[in-house]
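Dumping the structure here so I can ask a few things about it.
Left out: one protein chain. Kept in place: all the others.
The first chain written gets the first letter, and so on, giving A, B and C; residue counts start at 1 in each chain.
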Amino acid sequence: MSADYTPDEMMTIAASRRLKNGAVCFVGIGLPSAACNLARLTHAPDLVLIYESGTVGTRPNVLPLSIGDGELAETARSVIPLPEIFTHYLQRGRVDVGFLGAAQVDRFGNLNSTVIGEYAHPAVRLPGSGGAPEIASQAREVFVVMKQSARTFVPKLDFTTSAGRPSAIITDLGVLEPEVTTREMVLVALYEGVAVEQVRAACGWPLRVAAALATIAPPTADELLVLRDLHARTTRAHAARVRITLPNQGVT
Amino acid sequence: MSADYTPDEMMTIAASRRLKNGAVCFVGIGLPSAACNLARLTHAPDLVLIYESGTVGTRPNVLPLSIGDGELAETARSVIPLPEIFTHYLQRGRVDVGFLGAAQVDRFGNLNSTVIGEYAHPAVRLPGSGGAPEIASQAREVFVVMKQSARTFVPKLDFTTSAGRPSAIITDLGVLEPEVTTREMVLVALYEGVAVEQVRAACGWPLRVAAALATIAPPTADELLVLRDLHARTTRAHAARVRITLPNQGVT
Amino acid sequence: MSTQVMPLRDVIARHVQDGMTVALEGFTHLIPFAAGHEIIRQRRRDLTLVRMTPDLIYDQMIGMGCAKALTFSWGGNPGVGSLHRLRDAIEHAWPHALAIDEHSHAGMAVRYSAGASGLPFGVLRGYTGTDLPAANPARISQVTCPFTGEVLTALPAITPDVTVLHAQAADREGNVLLRGIVGASREAAMAARTLVVTVERIVDSIDAPMNAFVIPGWQVAAIAEVPGGAYPSYALGHYARDNAFYLAWDEIARSRDTFLAWMERHVLGTADHAGFLRSVGATE
Partner (left out) sequence: MSTQVMPLRDVIARHVQDGMTVALEGFTHLIPFAAGHEIIRQRRRDLTLVRMTPDLIYDQMIGMGCAKALTFSWGGNPGVGSLHRLRDAIEHAWPHALAIDEHSHAGMAVRYSAGASGLPFGVLRGYTGTDLPAANPARISQVTCPFTGEVLTALPAITPDVTVLHAQAADREGNVLLRGIVGASREAAMAARTLVVTVERIVDSIDAPMNAFVIPGWQVAAIAEVPGGAYPSYALGHYARDNAFYLAWDEIARSRDTFLAWMERHVLGTADHAGFLRSVGATE
């Protein structure tokens, strides 16, 4: 892999390229949020971003740290109660694309973000479902974005938080897509400079490789510039000190 | 009955007196709306008026003709979607008092506002339920306000639109309340100058009379003044001409 | 996905077809009269009309023979009395028979909410002790709470083929702002397969306050700018409800002849809503 960009940048850019202009995206925090906003700032200016906190048609200038930062409300077309996001938008079938990440994924794209170990006595208690179970089943199309390792791409989940069927898993090494007949996720594309064996080594099940294995073009200069600008703006914004003015410094 | 006020005015004033300051009222159009606003403008300034159109804590200066006049929105504490009125307020048990009228009432206070005759082949098709079925069952207390006649106070309803149990039926002659044991509505109070026989004649079932029959005090000067002012303001407001300005009188 | 701005004539021609289930919503406020009149002008037939309160607009559409069925919860002339054309259809099948699917307001709200939420049914604690379930057994049923055992009323979702709303303003992206009493407009809009909107004004920016009722443009199939489009209902901030018109309608609609003559002259005899407004003397 070239030294000109990081695997995280490549993963974000690969995810962003999947988004068609005008699509309605249910956006999660972190990499999905970066990918969606990168797409909006490059090839898909009319992408509609919905964050589960209740902001519809958001156009943030910096990436939110939380799913409900003020930036999201201030740049939204509409700020609505959270229940409506899940009923009127997601469950009613108005969301084209959902993004999910997880601590574990299996070969069918089922996801675990709940526990490592037994549910009743977990070795590691993870944050849990959030919006994932219904995004997974109700968005028209689901992309999973996860760094690949044999520890996270597992033969058997400890807990099924979301029932899978993503149309792609975009990793830091390449892209997996479901085989039509078996629905098993197979390697369909690699980033430049990544070898198949590297991907197989970072997968806990015997990863199969599609007959036609594509290579994904590296980031364009524009993609990198826009993404890095976005991250730089975000870092600056999040470093701002927050200070409360107390009236007369009185006791409340 | 004195010539100083009409039976309608007496009925409105008798209804308004039933409202305790601070009560949350689900208000219907017409006489209930007049009674509630009269109460608010006299002895119950903190009455909370909810109209089913979605206006909460309304303080109209004139009475609405429809349940959704602009006056209701402009003077409301909160304007919310109609479904929330029926779920978050009425069904959740936040309404103290509901008012209902109808075309027919029976001796248990069940109401018909749906059809005269058979449902499938009605002699007269009436407007129907509106909010009545759930107001009748979900408000803490229900008052029925209806002019009395043998045609409307009937032994058997043609259709049960709302299942009864009002705590009072306030008519243009007096007030009926349910007997504790039988729940049958019996005459408990008369307006000044009204005879029991007059009330019996205007009732389609053999109306029973409570052992202690009260007389309701006639309108005070203040009640009459406030009510007539309210009606006069309302008449003036509703007579205003409505004219639309078309841009350049162009064709749309 | 993007909204198309076009004349109302084209909105109706393109999106409202014979036999569809159509909801023109707006509770007393923002009733889409102009759209209803255009449906009459284009002689649509066999519509299943859905509205909580049919109001004058459905009285007119039913009297002109546009509807084969009506889903509703209160069918009167608000503050005035009967809807005579609705009554004539139910009582005497004039101009032809009208099937009715009747509910309470709470029930209609639940049905729209279920449709808006992508659920097949909705639940309420209502209709108890009334004759409504017996009158409408196909669309009023029961479910049992699996946690408490309580038996509740279940009603099927409403998902109109087309919902038509009128609003104060839209911007050029198609984002629509509604202010004031909204009734079940939000739920009717979200329940619809296709949403079309008439607005008082198309503006550069709708300047919506935070948390306002805004329908995003990508949900709106078509928009027409129709000033006065809710008249004789009203548009808060633009014009008041013409209560005198509602009172006068009682006389106009009472007989078939006066009704038909009025519709012929003011609706069929005018090319569009501006023509209608001039014809009834509602313009400055």
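We take it that a residue touches a chain if its C-beta (ideal position, glycine included) is under 8 Å from a C-beta of that chain, and two chains touch if they have at least 3 such contacts.
As the structure is a computational prediction, the values presented were derived from the model and not from experiment.
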Of B:Gln91, B:Gln104 or B:Gln148, the one touching the omitted chain in the full complex: B:Gln91
Among A:Gly54, A:Pro178, A:Gly204 or A:Pro219, the residue in touch with the chain that has been omitted: A:Gly54
Touch criterion as defined above, residue of C:Gly79, C:Gly118 or C:Pro160 at the omitted chain: C:Gly118
Residues from chain C at the interface with the omitted partner, ascending: 118-121, 123-125, 139, 141-148, 150, 152, 154, 156, 178-180, 182, 209-213, 236
Sites on chain B contacted by the missing partner chain, in the whole complex: 22, 24, 46, 48, 56-57, 73, 77-80, 84, 87-88, 91-94
Interface with the unshown chain - residue positions in chain A: 29-30, 52-55, 64-70, 72-74, 79, 81-83, 86-87, 90-91, 110, 114, 119, 122-134, 137-138, 159-163, 238-247, 249-252
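Here, only the chains that are shown with their structure count from here on.
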Distance between the centres, which are taken as Cα means, of chain C and chain B, whole angstrom: 26
Separation of chain A from chain C, taking each centre as the mean of its C-alpha atoms, in whole Å: 41
Distance between chain centroids, defined by C-alpha means - chain A, chain B (Å): 56
Numbers and ranges of chain B residues touching at least 2 other chains: none
Numbers and ranges of chain C residues touching at least 2 other chains: none
